[in-house]
Every structure is written in structure tokens, then in C-alpha cells.
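Now for chain A:
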Amino acid sequence: MLEVNELHVFYGDFQALFGIDFRIEAGQTVSIIGANGAGKSTFLKTLCGQLRPRSGSILFEGRPIDDRPPSTIAGLGISMVPEGRRLFPSLSVEENILSGRFSGRNGPWTLERVYRLFPALQLHRNAPAMTLSGGQQQMAAIGRALMANPRLLICDEISLGLAPAVIKDIYAALPQLLQEGVALILVEQDVNTALSVSDYAYCFMHGRVSLQGQPGTLSKTEISDAYFGIQ
Partner candidate 1 sequence: MNGPSGYTVVLGTRASRVGLLAACIACAVLFTMPFWAGSGTMRLLIEIMCFLALAQMWNLLAGYGGLISIGQQAFVGIGAYGLFLCANHLGVNPFVAVLLGGLTAAILALPVAAITFRLKGGYFAVGTWVVAEVCRLAVSNVQLLGGGSGQSLTAMRGMPKALRESTTFWIAAAITVGMIALTYWVLRSRFGMALTAIRDSEAASKSQGIHVQKVKLYVFVFAAFGSGLVGALYYLNALRISPGSAFDLNWVVIAIFIVVIGGIGTLEGPIIGTLVYFGLRELLADYGSWYLMALGLCAVIVMIKWPRGIWGTIQHRYDLRFFPVQRRVRLLE
Partner candidate 2 sequence: MDWLAVVMHGTLAGGGYALFAIGLSLAYGVMRLVNIAHGDFIVLAAYIALVIAVASGLHPLLALPIVAAIMFGLGYLLQRTVLNRVLGPDILPPLLVTFGLAIILQNGLLEVFSADARVLPAGTLATDSVSLGGGLAVGLLPLATFMTAVACTLGLSWLFRYTRLGVAFRATSDDPHTAQLVGIKDKHIYALAMGIAFAVMAVGGVFMGMRASFTPDLGPSYLIYSFEAVVIGGVGSIWGTLAGAILLGVAQGVGYSFGPGWGILTGHIVFLLVLLFRPAGLFSRSQP
């Protein structure tokens, strides 16, 4: 579904990604793990159109998207739950969730279905978005991304700053997303949680893919070497 080839991304003169190759199929869950500054967020931003690659290609369902603006890419079916949630403070909880519909895509996800997935949100539907707890804000951000009825959902560090029980709740909701063949990219610093739900994993280090494979086949040593870069 998504195919990335030889992606090089620069911030001005500073190179952040060096020739990334990446693949994900419909219905798959792929995690990207790595330390801070490894290039994970840069990669996601490029996928969503917030950054332009210097060279390389990104094909989504066969079409190149590396030169499209973010709003067009959202309309094509890629939705992101951004790092730090990034709900709109001026909007209520319900308005935030509904803002996902600006992508103009129709599909199985409706407001009612999001509320069934995250009942806590319905209780606070008219409250200002920032009055929610961290975990609830994360649910709202996921709900917002789901309302765009994506084919590819990207979750950037959704467990950051949340209590373990809350993380468990959120991850428990993830399998429902994959029912319609939606692909899921999970970016996490928490290696174990991410690997436990993934079909495939990539490890980033210093802007390169340092390790990839099915979680079951990767040993703990391999992973920590690829994560921390110990020679």
C-alpha cells in the first residue's frame, strides 16, 4: 500500500534521513522504534506532506505523493495522530473529532462509532478540548484521525506521557481499526508495547534503518544494538 524508496530528507543543509526504504501492506501493523532524534518524526512528517524529500519516492496505492500538500494527502487516505496530540484549543471535544471530516472522505467511521470506541469522550463532548486528561486527549486525537476514514493510520508516540493503564486501554482499541483493511504505523519509544502488537518492525538510528524484521525473529540484543548504536 505504501512504498518508500531511497528517501533523503534535509532540514536546510542538515541531512536528517539517509536513503530510507520502507514498506507496508493493507491490514498490517508496522512499528518504527528508535531513540530521540533518530529521524522517526522526520519520516512521518515527510509521509504526511509536511516536509519535502530532497530525493527518493513515496508511493501510496501506486501514486507518488512526495510533492503533495498535507491536506491533499489527508484526502487520499493517510491520517496522522500527531506527537503531543495537538488538539485544537479553540474547539470543543466534539468539534475536534469532527474536524477529521475536513479530509472529505466517507467510510465506516462516524461520530457514534468513535464514541462507542471511546465512551469517555461522549461524556465531555461539549467541553473545551484542553480540559480533558492526557489519556482522553489522546483518544480524541485518535478519534479525529479516524473520522477521516483513512486507509493508512499513523500514530506518533501515542503512549507518551500516559499512565500504563491508559496506554493499555488505548492499545486495546487498536485492533478494531484494522478490521477494514486499514494499515497502521506505530511510532513509539516504548519498544515492548509497540513490538507486541506489530507484524513488522523498523528501527531507526541517526536517520537510517538500523534493523528491520518480524518482532518474533529479532533478539533483544539485536534490538538494543540497533536502538542505541553500540558498536
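Just so it is clear, a contact is a pair of C-beta atoms (placed from the backbone, for glycine too) under 8 Å apart; a residue touches a chain by one contact, two chains touch by 3 or more; residues count from 1.
Quick note on selection: all candidates are chains of the complex that A comes from, given by their letters.
Not measured: the values here are computed from a predicted model.
S.K.: Which candidate, 1 or 2, sits against chain A in this complex?
M.R.: 2
S.K.: For a test of understanding, state which residues of chain A touch candidate 2 in their complex under the given definition.
M.R.: 48-50, 69-71, 74-75, 79-80, 82, 86, 88-91, 95, 98-104, 128, 130-131, 144-145, 148
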